[in-house]
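Have a look at this one.
All protein chains of the complex are present and in place, except for one that has been dropped.
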Amino acid sequence: MTVRIQIEDFDVGLELNKMRLANPSIGAVASFIGQVRDINDNDMVSTLTLEHYAGMTEKSLVTIEAEAKNRWQIIDSLIIHRIGTLQPLDQIVFVGVTSSHRGDAFKACEFIMDFLKTQAPFWKKEMTNAGERWVEAKLADDDATARWNK
Amino acid sequence: MTVRIQIEDFDVGLELNKMRLANPSIGAVASFIGQVRDINDNDMVSTLTLEHYAGMTEKSLVTIEAEAKNRWQIIDSLIIHRIGTLQPLDQIVFVGVTSSHRGDAFKACEFIMDFLKTQAPFWKKEMTNAGERWVEAKLADDDATARWNK
Amino acid sequence: MNIKILYFARIKEAVNYSTEEIELPSNISTITALKNYLSLRGDNWANLFSGKQVIRAAINHELVDNLATIKAGDEVAFFPPVTGG
Partner (left out) sequence: MNIKILYFARIKEAVNYSTEEIELPSNISTITALKNYLSLRGDNWANLFSGKQVIRAAINHELVDNLATIKAGDEVAFFPPVTGG
């Protein structure tokens, strides 16, 4: 149950190895990497800048991890989210979940990503060939969050 | 759309980096690692030996990947499965899926794992403190496969 | 009462403020009342809080709705729908 907000890049191989070797009852590791795409809404993206609400971000992500742990049998989870200015192919976010069983690991990992997308206070501004603009929130992300309602 | 059956271990960080950097329209990478647990059915596991049906294994995994690509918008997928004798904490299987969007990547990755579990011809024999025994197939895995029926 | 207000992203740019501490009149005790109070500052503020665009509010790092109560010493934040991940 760890949250890291950082400017620097992260090493997914290193993080996954640390997570999976932490406990011999781990049988399953589900993980997700989000990265900057070169094209968004049909325009070429040159940079993406991430702003966040320090303090609230960490609190909201810890709450999401706790809810995932409450719903599924997971052993540990890790969320890393970058802030600052990124370029296409740069990593933005990593979510890793360990569990004895794959179903729990997969569900918890997707749950954390869906809630991170709609609850954690990050905002993206992109510089494109059509100018600088704030990325708009997507209804599809609200729908993805809503389907987890018990 | 790659399948590798091998005795050697694999480097998840390397594989994920290659996959995510292959195409700048990739925004999402979902992945799964399965590893040997120290305890199965209440007995301590010392080794796990994987046998497979060479030829049919590759064919069945390629078919599963093709079906995933048919159902979701994915850019690429990679399945690595080890054979031979492994120990607790050893990696058994890796599945990685790249896509523009996370929902497709998550679903395709979990779909591939669920079908691999019930369709690909691998068999596990474990050496435990209670003796050597073949691992029994689980009904829960059949259920996990069945829920994908359209 | 004294509160702190934070603005983020598009909203920070619209009002050209990121953080302020203000002394609120005692009758301003909900998010709605605070939005109406801030709208008196000028057209850009009034336009921002007119309801035409979705604005989220948080009190002390928790998402809240418009009826939430503000207390002395609270940290209130206004921001657009989030777009992380």
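Per-chain residue numbering starts at 1, and chain names A, B and C are given in the order in which the chains are listed.
One rule holds for everything that comes next: contacts are C-beta pairs under 8 Å (C-beta built on N, C-alpha and C of every residue); 3 or more make two chains touch, one makes a residue touch a chain.
Since this is a predicted model, take the numbers as computed values, not measurements.
Undergrad: If I'm reading the header right, one chain is hidden. Which shown chains does it touch across the whole complex?
TA: For the complete complex, the undisplayed chain touches B.
Undergrad: Could you please point out the chain B residues that touch the chain left off the display?
TA: Looking at chain B, the ones touching the missing chain are residues 34, 50-53, 55-56, 59-60, 81, 92-93, 113, 116-125, 134-137.
Quick note on the criterion: only the chains that are shown with their structure count from here on.
Undergrad: Applying the touch definition from the top, give me the chains sitting in contact with each of chain A and chain C.
TA: Of all the chains present, none is in contact with both chain A and chain C.
Undergrad: With centres defined as the mean of C-alpha atoms, identify the chain lying farthest from chain C.
TA: Farthest by centroid: B.
Undergrad: For chain A versus chain C, what separation do you get between their C-alpha means, in angstrom?
TA: Those two chain centres are 27 Å apart.
Undergrad: Need the CA-centroid distance for the pair chain A / chain B, whole Å please.
TA: Comparing mean C-alpha positions, chain B is 23 Å from chain A.
Undergrad: Using the average of all C-alpha atoms in each chain as its centre, how far is it in Å between chain B and chain C?
TA: 48
Undergrad: Specify, in ascending order, the residues of chain B that touch 2 or more different other chains.
TA: Within chain B, residues 102 contact more than one other chain.
Undergrad: Would you pick out the residues of chain C that each touch at least 2 other chains?
TA: 85, in rising order.
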